[in-house]
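Excluded from the complex is one protein chain; the other protein chains are retained at their positions.
Note that the chains are named A and B in the order they appear, and that numbering of residues resets to 1 at the start of each chain.
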Amino acid sequence: MKKDVLIIGGGISGVQSALDLAEKGYEVVLVDRSPSIGGNMVKLDKTFPTNDCSICISAPKMVEASRNDNITILTYSEIKDLIGSAGGFDVKIWKRTKYVDPDICTGCGDCETACPVEVPSEFEQKLSDRKGIYVEFPQSVPLTYTIDYDNCVGCAACERVCDAGAINFLDTSQVIDLEVGSIIVATGYQMMQPDEWREEYGYGKYPDVLNAMEYERLLSASGPTGGKVLKRSDGKPPESVAWIQCVGSRCKQKGMPYCSRVCCMYSTKQASISKGENPDLDTAVYYMDLRAYGKDFQQYYDKAKDKGVRYLRGRPSRVYEQSDGKLAIEYEDTEKGEVKTDVVDMVVLSSAILPSSGNDKLSEILDISLDEYGFFESKDMLTAPVDSTRDGIYLAGCAQSPKDIPDSVSQASGAAARALMPLRDRKRKGRAEKKPERDVSKEEPRIGVFVCHCGKNIANYLDVEEVAEATKNMPGVVHVDDSMFACSEDAQTVIKDAIKEHHLNRIVVSACSPRTHAPLFQDTLEEAGLNRYLFEMSNIRNHCSWVHSDDPEKATEKAKLLTKMAVAKAKRLSALTEEEIDVGDRTLVIGGGPAGMETALSLSRCGQKVTLVEKEAELGGKLRRLNTLFPTDIDAREFADSMAHQVGDEKNIRVILSAEIEDIEGYIGNYTATVNGEEIEVDTIVLATGFKEIEAEERHGYGKDPRVMTQLEFDEALSGGGLGKPENVVFINCVGALEEERPWCCRVGCGNSLKNAKEIKQRYPDANVYILYKDMRVFGKREEEYYMDVEGDDGVIFLRYSTGQEPEVVTGKDKLQLKVHDNLLDEDLEIDADYVVLAMQLEGDESAPILKKMLKISSDPAGFYMEAHAKLRPLELPSEGVYLAGGAHYPKNISDTLAQAEGAASKAMVPMMRGYTKSEGIISVVDDELCSGCKMCISVCPYGAIEHDPEEGVAVITDVLCKGCGSCASVCPIGAIDQKGYENDTIMAMIKAALLEDEVV
Amino acid sequence: MADNGFEPKIIVFLCNWCSYGGGDLAGVNREQYPTNVLGIKVMCSSRVSPEHIMESFNDGADGVLITGCHPGDCHYIDGNYKTFRKIGLISKMLEDLGINPKRLRLEWISSAEGGKFAQVMREMTEQIRGLGPLDLKEEVE
Partner (left out) sequence: MSDKLKIGFYWCAACGGCEISVLDIDDMILDVVEKAEIVFWPCAMDPKYEDVEKMDDGEMDIVFVNGSIRSDENHEMVKLLRQKAKKVVAYGSCSSIGGLFGLGNLYDNDELMEYGYNTPSTDKDGVMPLDDNMVPEGDLHLPGLTHHVRPLDEVIDVDVYLPGCPPLPNQLEEAFPALLSGEVGKYDLISQKSVCDVCPLEREEKKIPRLYPIQEKKLEAEECILDQGVLCMGPATSGMCDGPCPEVGHPCIGCNGPVRGVKDQGARMASALGSVLGAEGEERMDEDEISEVVKSVRDPTGSFYRFSLPTSYLRYKRRDLHE
């Protein structure tokens, strides 16, 4: 098999990388060792900070991957061997047999019912059992069954009940030879089992001590308890639950020194969801620093506190079971300096994110390095975070270090961009040719209805023949047939023949879910020369036979009605087209900081043309003001120079300095930007406008005394060298942050204070350096380690203060005087200082209010752009064609910025390398004759797809931007907008078909 | 369950991305619920117009249930918020016109909530059964 890219690991990162590449026309093989792709994300109940249902948002991505012609999914498979080099790798993949033919298996589940073997379900964290033949979870991709060879007793009960004949005990595993140009490693993580390293917490010993993933499954509505949190000891709901943070993280002796980066937030999520469901539940989180560092994280944490989740600062020393069965937690409350024992019903351990179990072996096969913990090593942690130590092999997601979902998918897109480098000259798959279609617009509806038995899945619970019979007399219906499996290969031939023989022009299939099966039938329609939108499904299985299995008579009646409703809809269907518009290769990158430069470099190296505009007179952005970079201490200016130099070398990049953007008009493929009076035509836009410090005003004596300066000013002073010989330097973190007016966390302030404190200590070893902080939020790779060194070896003094007890600075005389209440010592302290450095709150760049108007996009109250989806689409804006990189999305360190910039480039290249973008078929249309120009629709369109035409006084929909939600059709106060495929008349007809006995559909 | 021999007719609008999937999962898990509910799939709950609700009542529905993604989950970013506000207004209008607003219900059901889907269908059927028939077509002099 010869393909372009191999992706190892089918979690959310792997899937994202695969989609990014496949959409550009590259052929990808996605390998996962589990029976289904999905990884860890699909096991989560909800995701912070939006409380999105995790499986609900990841399943569509998985389905998208499985339906993409350019992606080959190999599950239950592992990498065996690799030779070659970038551009030409030869890989051997061991594909284990599932003993079930995926092309025949319909996923009906009869075999599962028949199987007598029960083993603990890995997916459910062994909290419940699965059968010997199983799918991991209902949304599995591929949705085919797997026989677990190790546990199969060979009774063949499954084979006997499989009507489709999908089970083959003689099938064998095989080795697949694969040639690819580049490889992405996305092997994810595993969660530490806290029984060895942290045995003092009683995991494995007490049934009500759980790890966080187990708790996730208890919360999940589709989990083993149906979403009810119940104690394992007695099956009753707990009255109190405690979360213990940093179990195995941030601890050299008993685990890993690094911060696992996600635990503070998922514990907050778990606690607040539990509390929300049962306000009487006592919830407490025992933590060291609450690292709510990401976009909207702090607000999420604040909300949890408001709900009544208690946060106690202290690392428990042990958990033990009392005689009454309750669990006692011993800890020191470091805010009060008291040793206490709390008693709870259930303890959840936020155990460390560990490298995936196969990393060792894989690193040998791929010949790439691991770091000391077992994560894959980046070529350069700061400047090339997604490159492995071997050319042609790239890293995505938690394979490199722990990270949350948006950081993972950003990096996955970044890895996809990097993986293009060795493939630049390869020919990509072009536009698929359109099959000729029969014009049915002038024909009367001739509807063909196919009713499916689904083996016994429908036929056992309702009378399929009766449903078929009742449908025959419906007006417009000219052909009715029933079939054993409507989705089978031969049934497609039957449908195609019927279309020809009876000159059918609308097809209804009464079977299972359109969500899983409609595309298959739609392909069949296309093959028979019919437009794929002339199709409607009624779901008489999932929504009828399976859920009404105790009442066949009523189920049959309902199936008739569902079919009648589908016929009513089918009658009104018309052919829809997915409009294509050309997208060229020109990008406007706004902002010449590291994010903008990296995006431009990545685009240019892949052959795209870039206009990079920067408002200042030189490239570099914030790098020009920083002294060194956290946590590598490299020189920021040198780094900026090096990047600017590379930008200068690229022929595809045109740089416009001192640029002012006067206007941007148009949409993807058709933007015109006016920059310094010049009109520039581009196809896509990347916003890399960064962030800025908020006005310091007179906080902590700023403005009254030059020795009080902001972090950036101090960085400038450090690189200028003119500090004198300071004896005392005080850093105050969170200035203007975590307050009611600006509740968010700036994400990078703690790290900046640390690296500057270290710099002072190195330059002036005798100086006293203080860092006044609220929570020390260093979470990235090597950041916690850096912090430990600064605290230990460098002897920087850390004082913790609370919001509302802000340090006071008295200016005047020769030294600044600083008063602070240390909430760990519970003491008022006075410190003399030569310099007070304010780590200012950060907010969006001042260009945001202007640009968001031009581009019809929105920003949050902090002035950061609102991405299309907080978890899965962090690099895109809702309007296609506009992308986000770096601080414009939210402040982030250089490593995350560069990975995200690569990702933004990858996203922008999707439509550009494909050469076109396509509208949805189901979109809204405006009737110009009716539209009265009230603009209601414009205000509600989440995609900025509707514009007002001032000349005609009507709304105009840009087809390619419309995603087809139909809310404008509902909002229009005079019915001037309708939604194709879901027209008002169609919906009304379905209502009538459902309710009125003699209504002629 | 109130058993007064009355079999209500209930129209359920299902959003394509969440609730319809919840219904699919209810099926996969063989969760049982009464046959009184008839689903109509729309791409987003925000597509449902008040007229669709009123037409349903007018044509003999005894109850109407709108289902969508949980707040924040909407596939179309914020469609469900629009639905929420619309339903708020419609409920008030129904009440003013002497129709029990409990006949109109809005539920957030994700595609992972098969159990909740079945539960809501059972509850809704029971609730409407308890309220009795709604005959908007009644003839008055």
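Methods note: a residue touches a chain if its C-beta (ideal position, glycine included) is under 8 Å from a C-beta of that chain, and two chains touch if they have at least 3 such contacts.
In this text the structure is predicted, and so the values were computed from the model without any measurement.
Chemist: One chain isn't shown here. Among A:Asp550, A:Glu929 or A:Glu951, which residue touches it?
Modeler: Counting the whole complex, the residue in contact with the absent chain is A:Glu929.
Chemist: With the missing chain put back, one of B:Lys9, B:Lys41 or B:Lys86 would touch it. Which one?
Modeler: B:Lys86
Chemist: If you put the missing chain back, which residues of chain B would it touch?
Modeler: Residues in contact with the chain left out: 46, 49-51, 54-55, 57-58, 71-72, 78, 81-82, 84-90, 92-100, 103, 131-132, 134, 136, 140-141.
Chemist: Take the complete complex as the reference. Which residues in chain A touch the chain that isn't displayed?
Modeler: 299, 861, 929-936, 938-940, 948, 953, 967, 970-975
The criterion applied here is as follows: only the chains that are shown with their structure count from here on.
Chemist: Quick check: how many Å separate the C-alpha centres of chain A and chain B?
Modeler: From the centre of chain A to the centre of chain B is 30 Å.
Chemist: Chain A touches which residues of chain B in the complex?
Modeler: Against chain A, chain B makes touches at 9, 11, 16-18, 20-21, 23-35, 38-44, 46-49, 51-52, 55-56, 59-61, 69-70, 72-73, 75-79, 82, 86, 110-116, 118.
Chemist: Any idea which chain A residues touch chain B in the complex?
Modeler: That would be residues 50-57, 59-60, 109, 138-139, 220-222, 226-227, 513-516, 539, 541-544, 546-551, 554-555, 557-558, 561-562, 565, 868-869, 878, 922, 940, 942, 963-967, 969-971, 979, 982, 984, 987-988, 990-992, 994-996 of chain A.
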